[in-house]
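Notes to accompany the following structure.
The complex appears here without one of its protein chains, the remainder shown in place.
Going by the order they are written in, the chains are A and B; count residues from 1 in each one.
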Amino acid sequence: MTAPLSPEPVLRVRNLATGYGDLRVVWDVSLDVRPGELTVLLGRNGAGKTSTLRAVAGLNKASAGSVELAGADVTRTPAHRRVRQGLAYVQEGKRVFHRQTVEQNLVVGGYTRGMSRSALRAEAEGIYEIFPVLGDKRNVLAGDMSGGQQQMLAIGQALMAAPKVLLLDEPSGGLAPVIVGQVMEQVARLREHGIGVLLVEQALEASIRVADHIVVLDMGRVLVSVRKDDLDDIATLREAYFGRRAGHEPLRSSPDDR
Amino acid sequence: MTIIWGGLALGAVYALVAVGYNIVFISSKTFNFAQAQLMMVGTFVAHTGLVTLRLPVALVVLMATAAVMAVAAVEERLAIRPVGDPEAVLVTTLGAAVLLNGLTQLVWGGQPLTVPFFGGDQVLELLGGRVYPVEIALVVVAVALVVLFTWFSRRFVTGLALLAMAEDREAAMLRGIDVRRLAFWTFAASGALAGLLGVFVGPKTFAVATLGASLALKGFVVVAIGGFGSMPGTLVGGLVVGLVEALAARHLGSEYASISVFAVLIAILLVRPSGLFVRTRERAV
Partner (left out) sequence: MALWRRLRALPTWILPVALGAVLLMLPVLGLDFSASRQIQLACILALLVSGLNLSLGYAGELALGQAAMYAAGAYTAGMLSAAGHTDIAVQLAASGLVVLAVGLLTGVAGLRLGSWSLAMTSFFLVLLVPDVLAVFAGRTGGRNGLSGILGPTLFGRPLDPTGFYLVIGVVLVAWFAVMRNIVVSRHGVALRVLKQSPVLASSMGISAFRMKLLAYALGAIPAGLAGALFANLDLYVSPEAFGFTLATTVLAASILGGTTSVYGALAGAAVMQFGPSQSSRFQEFALVFTGVFLIVGGVLVRGGLADLARKAVTRLDRAAGLTPQPASGTEGTADIPPIKGATLAVEDVSKAFGGNRALDGVNFRAAPGRVTALIGPNGSGKTTLLNMVCGFYRTDSGRILLDGERLEGATPHRVARAGVARTFQTPSIPDGVTVLEAVAAGRYSTDRASVLSAVLRLPGFRRVRRADREEAERMLALVGMGHLRGERASALPLGMRRLLEVARSLIAAPGVLLLDEAASGLDEDEVDRLAELIRRIRAAGGTVVLVEHNFRLVLDLADDIVVLAHGQVIAQGPPAEIETNPRVLGEYLGAAQEVA
């Protein structure tokens, strides 16, 4: 199954189920993320993408299944410890700390590394190299920056923890198309640092372009899981997107005849 | 002017309680009703150390700090951590407050006990008013504390983590911050602070078991005026409450002191429910 050149997955999710209270949103999700590769998680609204990420990060309890991080089972590990073990999660909606400056945000991002503030400020220089605009605005309050800059800051903050795996939830959400391209480009380049990226997107086209592996969710289950090299026809994906449930008859005749 | 000095010192005491409320509020979004009682325990320990045992001041300060920190740590474990919703926390911390009231009465009795101020009790003439050294010390300590806290929270990684936690608990967790542990230590620190302050507050208020309830409520008014979580707000709130109370007592009669403060509270709550120094959020989602 595994391509010969691919290294061992740094994140391995198996048969994950999760939800909110007794509202189960994710029923059965399995996926891998390998170092230096980008896995994109697709699916319509409500398919369970964000819930999957939350459970992987430890914000929601997994009611079944397992999460393995760099070979260690972290299914029961609290969220903040998973960060220490190399997992960073950038949530949807650019959740940076608005009342702190760019630099303070980055310093907090390195909290788990046990360094002094001045050492962390030196570390932040590396982030400024990746996102030069942050370097120019290091003393600006995060709340006063544009949406695209906040998104870059959120990613930069996550990188400060020197993660092995980065979970990204809709980094393009609410951004102008031009900015989306820039952000996606930066996301794609994170692979050069050997980081494994798990990207959730609704924008099919833009995300598939940068992906190494594609997973499509529907109704909390994996509908399609395929390496991009093996994906010969995008139409399969589109069909998956439009209403067929794996193993079930659609509620209504499929719209193929249109 | 003597009235003003008295009012400022009183306001400083309330502001110190409010600082404690705010530290806890910032770190764990809960309201510790027993904050004033913690400070009260500090005044009793100070009395025992300074009057009964005649220990050196530095040792008493350490003693009060450590003792109240331990009490606060126990309170956090028993009355706050196991409780889920914030309204129940109000009930359990109120229980802690009543319990501390009862225990201090058992140990120290119901009579007011003196706490001598290490800076002496020589009345000073200042700007045309008479003022005790401890009153000046209280104002200085209150201002210094707010400045210190602001500096700490900007200067240290832990301070930044604390502010991050105050702004967005979940996002802080995702930056690797152990929010429960940090909340616990912050709570213990607020207790340590209350104990330390007992040494300063005691000389002004005496060590007495009825101190808690009134301090708790006035401290709350300070926070209501300044806004939950705003440190500079506590200074302004303390100033307002202290002066209103002192002036009302002087010009209207002592029975109007608390009534006037209450009137200020109602006015503030109806006009600006989130306080003067906290911006209201427009979006209600």
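Everything that follows uses one rule, which is that contacts are C-beta pairs under 8 Å (C-beta built on N, C-alpha and C of every residue); 3 or more make two chains touch, one makes a residue touch a chain.
Keep in mind that this is a model prediction, so the values were computed, not measured.
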Full-complex contact with the absent chain, from B:Leu217, B:Met231 or B:Ala246: B:Leu217
Residue of A:Pro7, A:Gly46 or A:Pro132 touching the missing chain in the full complex: A:Gly46
Sole contact to the chain not displayed, among B:Val19, B:Val45, B:Ala64 or B:Ala97: B:Ala97
Option touching the unshown chain, where A:Gly19, A:Gly86 or A:Pro163 are the choices: A:Gly19
Residues from subunit A at the interface with the omitted partner, ascending: 19-25, 44-46, 173-174, 201-205, 208-209, 234, 238, 241-243, 248, 250-252, 255, 258
Missing-chain contacts mapped onto subunit B: 31, 78-79, 82-83, 86-92, 94-103, 105-106, 110, 213-214, 217, 220-221, 224, 255-259, 262, 265-266, 269-270, 273, 282-285
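Quick note on the criterion: only the chains that are shown with their structure count from here on.
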Mean-CA-position distance for subunit B and subunit A (Å): 43
Subunit A residues touching subunit B - in the complex, by the definition given at the top: 57, 59, 78-81, 83-84, 88-89, 91, 95-100, 104, 107-112, 115-117, 120, 157-158, 161
Complex contact set, residues of subunit B against subunit A: 154-157, 160-161, 163-164, 167-168, 170-179
